[in-house]
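Report on one structure; see the data block that follows.
With one protein chain withheld, the remaining protein chains of the complex are depicted in position.
By written order: A, B and C. Residues from 1 in each chain.
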Amino acid sequence: MLNFPENVNEAVAGIQDGSTVMIGGFGNAGQPFELIDALMDCGAKDLTVVNNNAGQGDQGLALLIKEGRVKKMICSFPRQSDSWHFDAKYHAGEIELELVPQGNLAERIRAAGAGIGGFFTPTGYGTMLAEGKETRILDGRGQVFETPIHADVALIKALKADGKGNLVYRKTARNFGPIMAAAAKHTIVQVSEIVPTGGLDPEIIVTPGIYVNSIVKVA
Amino acid sequence: MLNFPENVNEAVAGIQDGSTVMIGGFGNAGQPFELIDALMDCGAKDLTVVNNNAGQGDQGLALLIKEGRVKKMICSFPRQSDSWHFDAKYHAGEIELELVPQGNLAERIRAAGAGIGGFFTPTGYGTMLAEGKETRILDGRGQVFETPIHADVALIKALKADGKGNLVYRKTARNFGPIMAAAAKHTIVQVSEIVPTGGLDPEIIVTPGIYVNSIVKVA
Amino acid sequence: MSVQSNDQAALAAGIRKSDKPLGRNDLARLVARDIKPGSFVNLGIGQPTLVSNYLQPEQNITLHTENGMLGMGPEATGDQIDGDLINAGKIPVTELPGASYFHHADSFAIMRGGHLDICVLGAFQVSATGDLANWHTGAPDAIPAVGGAMDLATGAKDVFVMMTLLTREGVSKLVETCTYPLTGIGCVTRVYTDKAVFLTGPGGVQVRETFGCTLEELQDMVPVPLTAAPAVGG
Partner (left out) sequence: MSVQSNDQAALAAGIRKSDKPLGRNDLARLVARDIKPGSFVNLGIGQPTLVSNYLQPEQNITLHTENGMLGMGPEATGDQIDGDLINAGKIPVTELPGASYFHHADSFAIMRGGHLDICVLGAFQVSATGDLANWHTGAPDAIPAVGGAMDLATGAKDVFVMMTLLTREGVSKLVETCTYPLTGIGCVTRVYTDKAVFLTGPGGVQVRETFGCTLEELQDMVPVPLTAAPAVGG
């Protein structure tokens, strides 16, 4: 059932130790900063985090990593100029990394939401990121077998929600939000505005409310 | 390159004998009736047609089938109260039928557009529609291997297009349009209105122009 | 086991009873009542569509139609009829506040990804372990047509079947093993019939309520072992 927590801390209160948590955003666009801060505050640990990157600077996901709360990162691009907390943990052998080409990351998340048990893709074929994976030739091309990435929780950011949990996003802040919402058992969304049901044109809804569990308005 | 033919006959003129043609629509909603009539007029034969159904009454796809222009149907629901032309051809052994569960049909079309070489799905596992197909247990469930359905041409209907070929649809007439546009080498769209580039909000575009080749306005 | 002892067991288990078989509309009302508030539901073509007539606004049920919509409203009438707004049975329908539209792959991703709480389907046969046969009679001259039945059967969290318990010839459609071609394996969780409501699953077939017959009379009609469901059904 859809609920509307009072604040981000209430929204994330149910996240358990050992959960797999998808976090939306690409760069700062679409990052649910307030929900990530609340995840930090709530104390959940031994997390597997799915995000395109592995934290930047001294905030958000980077801080979760610094505090040792993340046991594994599944991402496409962990190395950035300011990803020093991930770098340190990685070199200390204190965090596991599953590196996934960005398109495989997106498609694997999509597959989880769509009930696909696995798929073949040319991306990564013949590279070290396909080592140990099943391959076959399909349509005349070498392809690699990839499996869905499911999650217990998704933390995403949208622009607006209505009373049914339908979501619209803004520009390139849309990125991973819609597919993570579908892939997670429990999807928590921070929005700038909650409008009455019927306040969003049915033609422009990007994420239908069926994929959404909790909506919290963030100032 | 995107073009804007004067009429539907010009739009379909390049369709060759032996082509695989996807035709959008579910029931009458989203059916590109004028493009189907033009396909009838243009004379192309030995067609493989991908559509949810196999024609109804004495019009459109049913007429193409009646005239013996379709050698194979790929569809989920050929049997309807008024599908007498398909019924007759099928019982006469004059048309081949590949029956596909509707969700597999949609996902296989989507896979073609998305560059997926094949995927496993629980749909159809243990049924006669999975006979002869590869299966395996994934996520604890029996799953069937399904392959993409590519097409030479897609004929679809949308509500509006802009000068870049971006499309928006209307209500449940959207159905197969967006995925067929992506799966076909050449996508021909009939629309009710062509607006200037910039006349569609970038947030609400359903099919980006990259998937569209020809747009024809139909009264 | 005597009729009496069986009925005592049923009584002890709190099994509900009514004194006559249920008509289609009463059955639809019963299914509607059993759908948990806030559920996302797909109603199959035919008899299951009747369920929508009995859903109450306070249940806050969202209906899905596989041709690309959530938030489907009642059948359209008069000026409401819009050729671009139809359900999976190709009947004109209406749109409720909070509705949304999406393309066919996204629509089936909702079904196949396990996001629907319940789908309600008709059936030719249901097996004791929840196998479903509802798409094909298997007759050699029949043109096969499957539509979205396999996706619904396989994808929804719960699959409710609505059917008459017996064929016109008086043969049980609840069977040990389906003889008609299968739609899905072990997918049906409840069977609503004119004579009883059955819960199917790994634990065998349990009877939740009977309509115009005793559990023993029911057992005489059905070739699979029946037990009374525990009191907390619903």
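By our rule, contacts are C-beta pairs under 8 Å (C-beta built on N, C-alpha and C of every residue); 3 or more make two chains touch, one makes a residue touch a chain.
Owing to the predicted nature of the structure, the values given are computational and were not obtained by experimental measurement.
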Touching partners, among the displayed chains, of the absent chain: A, B
Contact residue for the chain not shown (choose from B:71, B:141, B:164 or B:217): B:164
Sole residue of A:101, A:118, A:163 or A:202 that reaches the chain not shown, by the stated touch rule: A:101
Given B:5, B:57 or B:208, the one touching the chain that is not displayed: B:208
Residues belonging to chain B that touch the chain removed from view: 1-2, 112-116, 162-164, 166, 182, 197-198, 200, 202-203, 205, 208-211
Touch list for chain A against the chain that is not drawn: 26-30, 76-80, 83, 86-87, 90-91, 97, 99-104, 106-107, 109-110, 121-129, 142, 169-179, 206
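In this section, only the chains that are shown with their structure count from here on.
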Greatest separation from chain C - chain, by CA centre: A
Geometric centre distance via CA averages, chain B-chain A, whole Å: 33
Chain centre separation in whole Å, for chain C relative to chain A (CA means): 35
Residues of chain A whose C-beta touches two or more other chains: 114-116, 202-203
Numbers and ranges of chain C residues touching at least 2 other chains: 95, 101-102, 105, 108-109, 111-112, 155
